[in-house]
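Right, I'll just put the structure down here and ask away after.
Complex shown without one protein chain; remaining protein chains in place.
Going in written order, the chains are labelled A, B and C, and every chain counts its residues from 1.
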């Protein structure tokens, strides 16, 4: 399976490759812990991109919609280092009225380095929780087990 | 109570002021979500600094010791924006053989924006969990309720 | 001279203290080179803040104005490291119709680590170069030698 700049799906799991550069590391010689959240955000964005869920399109609806992160549970299992190529694996766990939950696992080869469970909310332009629109809901529902 | 560049204690709660600059914000006009982890790391570092727990000193012990983050639970309650001055409040929740748990709350004025519960492990130079040394343990124990 | 969170002026030179944390360093054990641009941007922002030149106020003029960086010349002289406290020193070098030039020097104690000459342009909401308004110009002119 070829993987482009936006990653690819294998069944319902999206995978994105991320290279580790100098900018990602810190004084410890390993990846700075907060940077795993950046890789997960890249993974979520490309997961949604390949499902044809576009930030700009949602923002231009009659009731504009935005996604925000509400809750995260993170486990740091092993460190990544300079020049590593990581795989950011993302899949949908649950879809509720005004929120959805993604599981994101970061691998280097077969080693699991980092696990996140990410709860996102859908808000309108005033920041109020809002039900997801029917079209986007239909796209998400194809990804539930 | 004057607060220097490393923050200050009020009882057992350490507080550090952080200004929000362009670098901290994203396309949404608010602070990029992963950056709260940076502010918490600054807060933890200065919390330890004022307790006289020095990274460089621990790294130079006969058995060198390092702190690493193992687990985080994060709640994003409200967004910070450009020019805001945030207060990063840190206190010790628990101290076990090879790990300690800190609670970190980020405020803008009286508004609670972000909550983190952070579990740190103590490892040696080979990355193995290691009991904290007696001197550092004594410093931590003054901070338990 | 006491220095607050936004730094202070000594004559026409603004100085801001910046602490180096884990997030600032890279695999080399020193500060990641691009981060000096962040410290300079913090310094410019607080330089303007203390001159009472406010981004939000300029953006709300009849012809909204914004500052953007157009050109930089950078010299990396010596590296900063974890826990260092840097001084970001900023002063105005020139003021022209649609642009101004700042010199920014980064010190650790008496050691000069980094030098930047930064040319900023003033643009309107459509991104076109625009003459600076009279009020802001007057504030800048107090800072020329």
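Quick notes on this structure:
Everything below uses one rule, namely that a contact is a pair of C-beta atoms (placed from the backbone, for glycine too) under 8 Å apart; a residue touches a chain by one contact, two chains touch by 3 or more.
The structure presented is a predicted model; accordingly, all values stated were derived computationally and were not measured.
Of the chains displayed, those contacted by the omitted chain across the entire assembly are A, B, C.
Considering the whole complex, the residue from C:51, C:74 or C:95 that touches the absent chain is C:74. Subunit C meets the missing chain through residues 28, 33-35, 37-38, 41, 66, 68-76, 79, 127. By the touch definition given at the top, subunit B reaches the unshown chain through residues 22-23, 25-29, 32, 34, 81-82.
In the full complex, subunit A contacts the hidden chain through residues 5-6, 17, 19, 21-23, 38, 41-42, 45, 55-56, 82-83, 85.
The definition used in the following text is that only the chains that are shown with their structure count from here on.
If you draw each protein chain as a dot and join the dots that touch, every dot ends up joined to every other dot. Rounded to a multiple of 5, the C-alpha superposition of subunit A onto subunit C involves a rotation of 180 degrees. The interface with the largest number of contacting C-beta pairs joins chains A-B.
Taking the mean of the C-alpha atoms as each chain's centre, subunit B and subunit C sit 28 Å apart. Centres computed as Cα averages put subunit A at a distance of 35 Å from subunit C. Centres computed as Cα averages put subunit A at a distance of 25 Å from subunit B. Contact with two or more other chains is made by residues 22-23, 82 of subunit C.
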